[in-house]
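The complex is shown incomplete by one protein chain, all other protein chains being positioned as in the whole.
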Amino acid sequence: MADTAAASPKVRRSWKDVDLRAVAPFVALALLLILGAFANPNFISIDNLLNVITRSAFIAIIAVGATFVISAGGLDLSVGSMVAFVASLTIMFMNSGALADPMMTLVAAMVLALAIGAACGLANGLITTVGRIEPFIATLGTMGIYRGLTTWLSQGGAITLRSPDVQSLYRPVYFGEIFGVPFPIIAIFITGALAAFVLYRTRYGRHVLAVGSNEDVARYSGIPVNRVRTITYVIQGLCVAVACLLYIPRLGSTSATTGLMWELQAITAVVVGGTALRGGVGRIWGTICGAFILEIVGNIMLLSNFVSEYLIGAIQGAIIIIAMLVQRSLVRKS
Amino acid sequence: MADTAAASPKVRRSWKDVDLRAVAPFVALALLLILGAFANPNFISIDNLLNVITRSAFIAIIAVGATFVISAGGLDLSVGSMVAFVASLTIMFMNSGALADPMMTLVAAMVLALAIGAACGLANGLITTVGRIEPFIATLGTMGIYRGLTTWLSQGGAITLRSPDVQSLYRPVYFGEIFGVPFPIIAIFITGALAAFVLYRTRYGRHVLAVGSNEDVARYSGIPVNRVRTITYVIQGLCVAVACLLYIPRLGSTSATTGLMWELQAITAVVVGGTALRGGVGRIWGTICGAFILEIVGNIMLLSNFVSEYLIGAIQGAIIIIAMLVQRSLVRKS
Amino acid sequence: MNPDATPASVSSGSPVLQAIGLSKSFGPVEVLKDIALGVNAGEVHAIIGENGAGKSTLMKVLSGHLQPTRGELRIDGEPVHFSGPVDAERRGIVLVHQEILLAPDLTVAQNIYLGRELRKGLVVDDRAMNEGARQAVRDLGGDIAPDVVVGRLSIAQRQLVQIARVLLVPHRVVIFDEPTASLTPVETDALLKVIADIRAKGTGVLYISHRLQEVKEIADKVTVLRDGKLVATRPASELEPVDMARLMVGRDVAKLYPDREAVAARETVLEVDDFSVPGYAQHASFQLKKGEILGFAGLVGAGRTELMEGIVGLRPGRGALRLAGKPVHFSDVHASLKAGIAYISEDRKGKGLLLAKDLRENLTLASLGKFVRGLQVDRARERAALDQAISEFDIRTGRKDLLAGQLSGGNQQKLLLAKMMMLDPGIVIIDEPTRGIDIGTKEQIYKFIAKLAQEGRSTIVVSSEMPELIGICDRIIVMRGGRIVGEVAGEHMTEDEIVVLATGVKTGEAA
Partner (left out) sequence: QDKKVTIGVSIPAADHGWTAGVVYHAERVAKLLMAEHPGLNVIVKTSPDAASQANAVQDLATQGIDALVILPSDPDPLVNAIKEVKGKGKFVALVDRAPSTNDDSVRDIYIAGNNPALGEVAGKYIKENTPDAQVVVIRGLPIPIDQQRQDGFDKGIEGSNVKILDRQFGNWNRDDAFKVMQDYLTKYPKIDVVWCQDDDMAVGVLQAIEQAKRTDIQYVVAGAGSKDMVKKVMDGDKLIPVDVLYPPAMIGTAMQLTASNFYDQVPVSGTYILDATLVTKENAESFYFPDSPF
């Protein structure tokens, strides 16, 4: 009898505990939405919300990839430059006119983008795993490399999609809608669903979490640690490529500053979403929620008129910290 | 007999092992110096080397602080913005003319800078330890805050030291020499020596390494983990302030872009110097050597004529990766 | 356990797994010297020896975790070379590590099936794995929800999970490296039954334990290691525990537990009143007298560790603490150490020692203040302290510049004891003091605890080994399900009475 009494609160406690940790980012999002509604009535208009979510697509999709890398105990600082690099090469290919048919060009360019993204990710993965260099430094190095190459490709200028045919064909990929839902939003959710499937349902996903949780244990269990890690970087590269595919039709152009600091935003989205940087845990939907939060913070700031434009950075920083504190206290109180 | 025979090479081996890990950055530095001499004969002129080392002072001193934070298992991304913030406030104080005497003004300003640096560090430390937010995110937040406040203080422009008296009094702190050695170089070595003493010789330093190696063990041993960690951030803040004290006399002015990305450079210097990001080990002199390496790579690139200016970033990235690979293989071969 | 999956044993002539002329050196130190050993199918072969004798090292070589410096391994008489543990595992040689090797963020089931997940098409079959895991743990006499994250389990529970994980691999030889060190009698019995089961199915078992009674019970053959050399291999029937102890230590171990004079009633030094550690221990009240040795018994999960951690400020706790009559409250260990209470954790690897730092730094970590001269830590005095600790606690180490992680398990425990005793505490709380300690060393540790009492220090011993509690304690408090359910002293300190209290079941029914 005494045993049951002691046991049951423990079980309840741990159930709540798990739940709140996963729920916390969504609570933060809801609070932000309420705050935003007060700041500016336009904020909760469908148009505005669709806008904001649509443009969070790049960071959200990149951050989904980052969730894999981070939960396997890695880190990728090169994703921002990778966006610039992949998008530049893709636009250059479309400009090259190698294929006459615009549709064919577009499809080939998309395949090419994915291939380049995967290759860049592979390079990152191999340098960290086979080369055994701390991911922070390895990807800081490739960050320089990808951005440098982009600068060189663009000769310091911009690389702009020229063919109007391709452009008009490609435009709906960012600006199009399906049943009133902008295409990038659909892309976010498809990417999220795929990623969640891989991470939570497949053997590979299990291995990713094991490697991030304890590398030695994973190795003793016969898991090819280096391969698992490398593949997380390839997944990250593919996610970057997908983000590029959405990015190109939006701005139609890249330059040496494209994607600057996106790596920090992506990592922030991951952490705000509840994934710890030490690895072993990955929360795909939390990450996507984190990306929404970041974009909404910026949006509220822009829509409200109280904040001096000089202080926007400071307030964004403060909000991130407050959001994390709220999360922590939510989890602790439970 | 057989035992002794087996013993001697083994002992040598492990001795080498320890040694090489610590020596690797210095080897890399030596190789770079040789490479530089080939790239441009001016490179090894005393004048050039003094220039390069002098201007590496900011990153070197900041990175010494980062060595503390990192070896205690933390991370500080806010140092770049902190430089801008501390330097701006210090210049504003000197401009305010609160004290009539230039010498007094200067001394007070220096004390103020150290106090502000320590306070900023304390804020970082408390947010990560008491607030229990991952240092990456916490300091990313304060990075936004410090930079935002700087932008606001400067109203987006520059903050320039106005009083010519103070300026001429202050100038030697960067441009002055003692026995032909520029003052910033002396500052690097004094900072390094102090830091090495604290980290390797004092009880506090031992605690820092213990906390970084295994937080639980440290806590069970009665080490006040949060306090130890927080103080590492304060030390980081003080180092940033010292860097600011050298920085202000150089250009006599700050702006919203002062110190941009210095955090990444400081962390790179720490890692290139042989300190692992996971904590538990700290190499002060390696870090300083790492800072020299970074600055010399840039210098060689500018002095040589082979490299397109567009590719400099890429080659810098590649050199960092190669340097780390060389280090690894050195250590492994031993 | 998994008879269908067990590769059939081929011949009965040669041993399944055999080592010939096996040697292993770490640096200049030769840890194993010319070992010859064979395990037959359907046989339990126990390996015993002092801490640091080389048992774990030998097992690691046999299971592919380490490469031998010299010598050869054979399976069914055929020479083999293991490229790594996975390779050995493929050939049916599996090892239950002395240290716990599990991924803390994964669940029990995920850990048990790690690397060989069951699948339904593309998808991992979590339901089947949870079911399998639950069963596997139940077979070992445990009851752990398969979907709990391993990071939340106690050491004992983790040990069960680790054993379950290994037994699920198709195996021909199972190596247990001190599997029972952190188990209580109930789980130990269950495990011994499981071992008997797999032996019956033709599996060879290598079994390491410092509990000689257990060895006597289960083993067919016993091999004794001393200083890396094989001293003897004998049928277990020929050896009594005393003989084993003599072979191990090289001398007679006459009396394990020190004599202690009965202590007259003394003043209370620590009073715990209605103290609760939310979620783990409720309404605990007890008193500790000066010079007393107070035992805490209970089953795994009884909450003893958490109660002690709550008292010293490692966990949030509610209730009153009085130290020599004065109310105190500790918010962290720093405070409790200052007040003279030292807590020695049961988890020496995770919470006791910095495995990647050397012995000297570990020894002085908690008491660095004593070594500060001026502003500096005086390394010469640290070295002197290390020399003293090595001799006082009999820490067996080839070199003094080893890392703590390179010590054998038992020697790590001694180092940890030495480290906390550097603080010269008035009250010592030792959690599982002899977990993984050889019999000779145990004797030393018991003597040591008795000496503490003699010096007027008070000691709380939390242990899952009842004979040890009975042997050294003045009183024993028994916990069950987070509550103190009774106290035994004097002639009531018997295993029966304690088990009755700890399980809430009459003897005989328990199991």
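Per-chain residue numbering starts at 1, and chain names A, B and C are given in the order in which the chains are listed.
Here, a residue touches a chain if its C-beta (ideal position, glycine included) is under 8 Å from a C-beta of that chain, and two chains touch if they have at least 3 such contacts.
Quantities reported herein were computed from a predicted structural model and do not represent experimental measurements.
*Asks:* Please work out which displayed chains the absent chain touches and list them by label.
*Replies:* Contacts of the unshown chain, counting the full complex: A, B.
*Asks:* Among A:Arg132, A:Arg201, A:Arg250 or A:Arg328, which residue is in touch with the absent chain?
*Replies:* Missing-chain contact among the listed residues: A:Arg250.
*Asks:* Which parts of chain A are in contact with the chain that was left out?
*Replies:* Within chain A, the residues that touch the unshown chain are 40, 42, 45, 47-48, 51, 55, 58, 151, 154-158, 160, 249-261, 295, 298-299, 302-303, 305, 309-310, 312-313.
*Asks:* In the complete complex, the non-displayed chain touches which residues of chain B?
*Replies:* Here the touching residues of chain B are 40, 42-43, 45, 47-48, 51, 55, 151, 154-158, 160, 175, 250-251, 253, 255-258, 260, 298-299, 302-303, 309-310, 312.
Everything that follows uses one rule, which is that only the chains that are shown with their structure count from here on.
*Asks:* Report, in whole Å, the distance between the mean C-alpha point of chain B and the mean C-alpha point of chain C.
*Replies:* Spacing between the chain centres: roughly 44 Å.
*Asks:* Whole-Å distance, chain A centre to chain B centre, using C-alpha means?
*Replies:* Whole-Å distance between the two chain centres: 30.
*Asks:* Among the residues of chain B, which are close enough to touch at least two other chains?
*Replies:* none
*Asks:* Could you tell me which residues belong to chain C and also touch two or more other chains?
*Replies:* If we look for residues of chain C contacting two or more partner chains, we find none.
*Asks:* Which residues of chain C touch chain A in their complex?
*Replies:* Residue list for chain C touching chain A: 65, 85-86, 89, 101-106, 110-111, 114-117, 119, 122-124, 148, 152, 279, 282, 480-483, 485, 504.
*Asks:* Contact residues on chain B for chain A in the complex?
*Replies:* The touching residues are 127, 131-134, 136-138, 140-149, 151-152, 155-156, 264, 267-268, 271-272, 276-277, 308, 310-318, 320-321, 324-325, 328.
*Asks:* Under the touch definition given earlier, write down the residues of chain C that touch chain B in their complex.
*Replies:* Residues in contact with chain B: 25, 27-28, 30, 314, 332-334, 336-338, 343, 345, 350-357, 361, 365-366, 368-369, 371-372, 375-377, 419, 423.
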